[in-house]
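Moving on to chain A:
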Amino acid sequence: MKNNDILQKIKNKFPDLSLEETPHGLVIPKTALLDVAGFLKIEMDFENCHCVTAVDRRDKLELIYLLYSTSHHFMLTLKTFVTLDDLTVETLSGLWRSADWLEREVYDLFGIKFQNHPDLRRIMNPDDWTDFPLRKNFTRADFIPRPQSTGLKGPNS
Partner candidate 1 sequence: MSVIFLKGLAVLGFIAVSAMFSIWLERKISAWIQNRMGPMMTGFHGTLQPVADTIKLLLKEDIVPKGVDFLSWWLAPFFVTVPVVMAFLVIPFSSKWIALDLNVGVLYVCSVTSICVLGIFMAGWGSNNKYSLLGGMRSAAQIISYEVPLLLSVLLVVMQSGTMSMQGIVAAQEHGWFILKPHLTLAFLIYFISATAEVNRVPFDIPEAESELVAGYHTEYSGMKFAMFFVAEYTNMFIISAIATTLFLGGWQGPFLPGLVWFLLKSYGLVAFLMWMRWTLPRVRMDQMMSFAWKVLTPMALLNLLISGWFMVK
Partner candidate 2 sequence: MGELLTVNMGPQHPSTHGVLYLELKMDGEIVVDCKPHLGYLHRSIEKIAENRTYTQFIPFTDRLDYLASMNNNLGYCLAVEKLLNIAVPDRAQYLRVIIAELNRAVSHLVAIGTFAQDLGAYATPLFYAFRDREKIVDLFDSICGGRLTYNYMRIGGVSADIPARTEQIIKDFIAYERKQLIEYNELLTYNVIFLARSKNIGILSKEVARSYSVTGPMLRASGIKWDIRKEEPYSMYDKFDFDVPVGANGDSWDRFKVRLDEISQSLRIVEQAIGGIPEGNPVSKVNRVFRGTGEAYVRTENPRGELGFYLVAEGGFNPTRCKIRSPSFSNLGALSELVKGLNISDAVCVLGSMDIVMGEIDR
């Protein structure tokens, strides 16, 4: 089982979908996330939502689902991009129950709003907080970003 095979199968199922294959996973538009994920779970045996996370790419957020199939021995990295002006995306917690908490964590740290999530509350940070700490532009009065080193000169350069 390769990324390629899965890509082909998804293409056959959803002919008018703009798919992109990168070395680090499949990128699909966020509107198709629920459909593709459902297809992967039911017809491709990806019975395990291993991990959900996000990366701040500054102009947009990259949402990453790591799906695992025991029968195929294959881990699929499913990615989608969420723009900062529209942070909503359909939840996958109806498909995999592990996605419930993992999506809450992503909401807590990045502020991506999962629609139709059963219990979308902050999971680690205080409920009355409005910041999203893992965004790159996160600042606090008492938070001093570490100066970025510029070369291999030594610890004090």
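To be clear about the criterion, contacts are C-beta pairs under 8 Å (C-beta built on N, C-alpha and C of every residue); 3 or more make two chains touch, one makes a residue touch a chain; residues count from 1.
The candidates were selected such that all candidates are chains of the complex that A comes from, given by their letters.
Predicted model only: the values in this text are computed from it and were never measured.
Asks: Out of the listed chains 1 or 2, which is the one touching chain A within the complex?
Replies: Here chain A touches candidate 2.
Asks: Quick one: which bits of chain A touch candidate 2 in the complex? Just the residue numbers, please.
Replies: Chain A residues touching candidate 2: 23-24, 47-51, 53, 55-56, 64, 66, 70, 73, 75, 77, 96-98, 100-102, 105, 109, 122-126, 133-134, 138, 145-146, 148-149, 152.
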